[in-house]
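Worksheet: the structure to be examined is printed underneath.
Heads up, one of the protein chains got dropped from this complex, but the rest are sitting where they should.
Let's look at subunit A:
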Amino acid sequence: MGHHRRVIHPGGNVTTPRARYPHRHLLGIEALERTEILSILDAAESFFDVSRRSVRKVPTLRGKTVINLFYEPSTRTRTSFELAGKRLSADVINISVSTSSAVKGETLLDTVKNLEAMCPDVLVLRHQASGAPHYVASRTKAAVVNAGDGTHEHPTQALLDAFTIRRRKGRLEGLVVAICGDVLHSRVARSNALLLRKMGATVRFAGPRTLLPPAAESLGAEVHDRLEPALEGADVVMMLRVQRERLAGTFLPSTREYSRKFGLNEARLALAAPDAIVMHPGPMNRGVEIDPLVADGSRSVILDQVEAGVAVRMAVLWMLATEAEGEPTAGA
């Protein structure tokens, strides 16, 4: 522990540094304990209020630098991290691959080393290769946040989904969550399944047989190759985005075929619990995996997810960027 000043606050409000999130990075849900997930979600509640005030900004990370390094196109996640950093008063820099030196042949590590010379406190990385954030984390001084790596993990998406569910349902434990669509290629599905299992929820995967992971049971999920049994009595229905390139390829026959068998419409949603909520990580293919009537319906919390994203990412940046300086810690 550093020799920092501690203001003794009469009333017993003294807190223990680093007790709540003892990791230097956020690379995946897999490495997190239940209590650590809860402390991120609890902190996010306070940041959620910040975004609803007249001045949507706090000075907490003044003088800190956050770099968003995105090797895959993303509007939602990148904007969400950018807004989160700015609402904490950090300096935020966005670098996307199509406009940077990566197209000129620079390796990921060289890029990171160059960015490191600019002394970022947090590096938010999205990369098409699974494990890229882990690779970078062990070779940089900055705290690394995985903003999606290949088909591996997307931890902040799972955290914001959990935050949204908890706000609507008041709990995570004991809920039945159906995750439907291209589970095989989905880092969102993987991170969500890991998180929800840790928090005591039941996870069901549903999708075409070609798009279900071979070892789904290792994630603790039930597997269905039809939508209906997965939806039955579910408290939460989470639809995944169908990647266009997979519709034309070997995985699926056609858009229409997919929609007919695996699209969420009102008739199918009626199988879920009466107060079930519908989620989608975006961007949606309206009329493919989700019917517009459902997407815009009263049970849809899709826009709540977007709002939750900023609060959760503020909590994550805050926890990582306020790490006591110069402290040697084990990677997470």
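By definition in this document, contacts are C-beta pairs under 8 Å (C-beta built on N, C-alpha and C of every residue); 3 or more make two chains touch, one makes a residue touch a chain; residues count from 1.
Just so we're on the same page, contacts and distances are computed from a predicted model.
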Hidden chain of the complex, named as in its UniProt record, picked from "HEAT repeat domain-containing protein", "Probable glycine dehydrogenase (decarboxylating) subunit 1", "ABC transporter permease subunit" or "Bifunctional protein PyrR": "Bifunctional protein PyrR"
Omitted-chain contact residue, chosen from A:64, A:152 or A:166: A:64
Option from A:46, A:75, A:114 or A:254 whose C-beta touches the chain left out: A:46
On subunit A, residues whose C-beta touches the chain left out of the figure: 2, 4-11, 13, 15, 17-21, 39, 42-43, 45-46, 49-50, 53-55, 57-64, 318-319, 321-325
